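What you see is the complex with one protein chain gone and the rest in place.
Chain nomenclature is as follows: A and B, assigned in order of appearance, with residue numbering initiated at 1 for each chain independently.
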């Protein structure tokens, strides 16, 4: 970047990168949803998930590079940093679940895994809309509505996790419990991470309205 | 809020909310202590715990709303944010333990669970006193003494966890180990979260003294 770029606000670039990252989250969530519903050839499906994880890492890196070289930012540097690391966390947890399913040699998925993944996918769609909204902050109410929906979906995931764990402990198959508890929990953490990003977006909407 | 409220420091409101939240932490800790000592009707005791968790969420939300709309804050915005999320984390972990006891279908509590909960309760009482102290920062030494005590209690919890885990692994009942290890660990994390809040309070005491 030349001196001119340094002084000119790089707003457009930031928003482009955040939208690209939100799309990557959505693609990873979509792939996981496909995977839990078509649970075969798990190794290759994991490999494909890894490409989204790497893509996410690259975009995160680009955002931080841009941040480190920007004098003026469209939203607070702290907000950019929280958004970037939050979005990356979501992808990492989606990828972690896929890896757990593979490495734990899970025999088959179940309705709880499918439902938790469906909630992550729905959250990722809301996130895309909310992130699209921060490009021009004329409609903060719209952003807030998407954030409220993301929080609602996280609460649903919490309930699904509760029921999944409760049913799991009606059996006494320790191995099954070890495997499935981890997978359910990682899925639920992914919905928490979506909520964290929604909270950052909600703060941005309020502060810049 | 009118323009006048925007410009007038909302100090009193912030401190009121933090004291209310510290009280909620204390009530949740008290309820858990009652629960581990009277371990029956677990489902209803969990439901009651959930009311504290919701109360905690509401207060956290109010603090952030006030923060987002305040121009002048009595302590740094960063400190307010860390305090608010730290206190909420404590309540969440207390609630998580109650839920684990219920969903894991735990048959009975043990001396380690009771002792860890007693430590959380003692920490919550120290937290209330320390938070009362930040309203007027004339006695930073008093705040620091409560924080030192909270750290001491966390160290005790660490030792209790060690002994609990060590005894657990003298048996080879995998199911028992899975259930109790999670519950012990969640209780110990709650004491860590109390320590984190104490560290923030200690920083505030030093910085504003």
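Quick note on the criterion: a residue touches a chain if its C-beta (ideal position, glycine included) is under 8 Å from a C-beta of that chain, and two chains touch if they have at least 3 such contacts.
If you're wondering where the values come from, they're calculated on a predicted model, not measured in any experiment.
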item	value
Candidates B:13, B:114, B:137 or B:165 - the one touching the absent chain	B:165
Which residue of A:48, A:99, A:135 or A:207 touches the chain not shown here	A:99
Those residues of subunit B which, in the complete complex, touch the missing chain	162, 165-166, 169-170, 172, 174, 177-178, 181, 203, 206-207
Hidden partner chain, residues of subunit A it touches	64-65, 68-69, 99, 102-105, 174-175, 178-179
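Here is the rule we use: only the chains that are shown with their structure count from here on.
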item	value
Copies subunit A and subunit B - rotation angle from C-alpha fit, nearest 5 degrees	120
Length of the line joining the C-alpha centres of subunit A and subunit B, rounded to whole Å	27
